[in-house]
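One structure is given below, encoded as C-alpha cells.
For this view, one protein chain was removed and the others were kept in their places.
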Amino acid sequence: MSFSSAAANSPTTNSSQPTSAAVTLSHVSKIFGRFAALRDVSAEFAAGKLHAILGDNGAGKTTLLRAMVGLSQPTRGTISLLGNADLRAATAEIGYMAHPTLLYEEMSGMENLRYFAALYGIRDHQPCERAISAVGLDPALTRRVGQYSQGMRQRLSLARALVHDPKILFLDEPFSNVDVVSAREMVHVLAQMRDLGKTIFIVTHQAALLEGVADEFVCMAAGQISARARELPSSLERGAPPARTTL
Amino acid sequence: MRRTFVILAVVTLGLLTYALYEGMVAAPTEQTMGEVQRIFYYHVPSAITAFTLFLINFAVSIIYLARRNQKADALAVSTAEVGVVFCTVVLVTGPLWARPVWGIWWTWDARLTSTLLLWLIYISYLILRRYSTSGQTPVIAAVLAVFGFLDVPFVYLANRLFRTQHPQPVYFGGPGSGADPRMTYALLLNMAAFFCFAALVVWLRFRLERARQDFEETQALEALLQPDARSPR
Partner (left out) sequence: MSLGEITRVSLAKDLRLEWRSKDAINSMLFFALLVVVIFSFSFDPTAEESRHIAGGIVWVAFLFAAVVALNQTWARELRNQVLDAYRVSPAPANALFISKAVGNFIFVAVLEALMAPLFMVFYNLRSIGPAYQLVVVAVLATWALVANGTFFAAMSIRTRSREVMLPLILFPISIPALLAMVSATTAILTGEGAYRFWVVLLVVYDVVFTTVCLLLFETVLHAE
C-alpha cells in the first residue's frame, strides 16, 4: 500500500506541532471465521491531525476503529497508541464514540456525563457542562436521553467522548441521522479540537462534510487502506470507491 | 506419532480384555455382596479416571487463561467431554450396584453427590461452549472450568457432614479395610486399562479439535489473501 498524496511534510495549520505518530499499525489483520475484516494493514497516523476514514460498507472502517481503541483484539499484528504497545495504558487519553450511543437512556444528559466523567476520575461538574455546551446542547436539560432526538443523542455521545479532554478521538459515524445544521456544528467543534492539538479519527459516509476540514482522507476497501489523500478525490464526493492504487 | 497411537491402542485393547477377564471371572466372589460386587471394577476406575480428566481440564484451563495457547484449549474440551462420559458411567454403575446390595437406587452421600455435581458442572461447561456466540468462547469456558473445579472440595466437605451412607472404602481408610489380593490385582488392572482407554479417546478428540482449529486458521489465511466476494473491488 502506498501513499498517493504529496509528502506529509507540507505545512499545515499546526506547523509548530511535531508530526509524531499518534497511532501506528503494523501488519494488523482481523478475521471473523471466514471473513477477513482487516487484511494486513500497516499505517502510521500523525498526531494533531484530523483523519477521515471513508469506504463502503464492509470495507473494515469500524473494525479498524475498534481495533485502534482496544475493543477488538487483532488476530495478527500490533497496534500502538502514543507510543504505547499496551492499549490499556493509554485509555485515559482516548475518547470513543460509536453508532450505539453508549449512554443510559434513563438518565439526563448531565447525569450521564457526570457518571462517565467519574470513570475518568473527574469529580467536578464543570468539565461536563463545558462538554455539553461545546456540542451545542443545554446542560440544564433534565429530559432523559431516551427522549432525545437522534441528533441530540449523537451530540451528547460526542460530549461523552470529549468530557475527559482526551488526546485522541475516535468517532464512528458521528453524523449519521443528524440534521445538516447540527452536523456542520459538530464538524466545527471537531475542527476546533484538532486546532487545539487533538488527533481525531472520523469514520463517515458523508465525506463532503469534512472537506476543507480534514487533514487527510483515508480510503478503505476490502479490509485494506486503498488510498490516503490530502484532498477529497472528486470520485469520492459521489461516494464511489476510489481506483485501487498499488498495494 | 501415528505408531505410538497404534501401540497405545493395541495395549489398551489387550489390557481391557485381560482386565475384563480378571474382573468378571478370575477375581474371587465377594463374601456378602455376591457377583454384583464385580461392578466395583468398573465403578471405581471410572470415577478415578473421570476425576483425573477433570483435574487435567482445570490445569489446562488455567494455562489457557495465562497463555491463550490453542493446544491448551483443545485439551480442555477433550478432557471435559471424555470426563463427562466416564462420569456418566460412575453415575449409572453406582445405582446398579447399590440397588441389589442395599435396596436403594440412590443416596446423597459425599462421594455420589460429588460425582453428580461434577457431572452437572461439566455438562453446563459443555453447554456453555456450544451456546456461546462470541469469538472468545475458549476464554469464557476456561473461566467456568476454574469455578467449577474449585467448587468440588466444597461439595465434598458439605456432603461429608450431611450424610454418610457409602460403604466403608475397601482400600482407603477405615479399620478392617483391605481385601483379597486378587481383588486388588483386578482393580489395579482395570484402572490401568481405563486410564489407557481414556488417554486413547482424549488423544483422538484432541486431534479432532486441533484439526478443526487448523481448518479455521487455513480458512482465515485464505480470507486474508482473497477478499470476500461481497466486498467491492
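As written, the chains take the letters A and B, and residue 1 is the first residue of each chain.
Here is the rule we use: a residue touches a chain if its C-beta (ideal position, glycine included) is under 8 Å from a C-beta of that chain, and two chains touch if they have at least 3 such contacts.
Note that the coordinates shown come from a computational prediction; the quantities given were computed from them, not determined experimentally.
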Message: I'm checking contacts with the chain that's been left out. Which of A:Ser72, A:Gln154 or A:Ser182 qualifies?
response: A:Ser72
Statement: Contacting the left-out chain: of B:Ile63, B:Val143 or B:Ala199, that is B:Val143
Message: Among B:Tyr21, B:Phe154 or B:Phe215, exactly one should touch the missing chain; which is it?
response: B:Phe154
Message: Need a quick check: the contact residues on chain A for the chain that isn't drawn.
response: 69-73, 91-92, 94, 96, 98, 100-107, 111, 115-116, 118-121, 123, 160
- line: Touch rule applied to chain B and the missing chain gives residues 65, 117, 120-121, 124-125, 127-128, 131-136, 139-140, 143-144, 146-148, 150-151, 154-155, 157-159, 161-162
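Criterion: only the chains that are shown with their structure count from here on.
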- line: Between the Cα centroids of chain A and chain B the separation in whole angstrom comes to 50
Message: List the residues on chain A that touch chain B in their complex, please.
response: 29, 31-36, 39-40, 56, 58-59, 75, 221-223, 241, 244
Query: In the complex formed with chain A, which residues of chain B make contact?
result: 135, 216, 219-220, 222-224, 227-228, 230-233
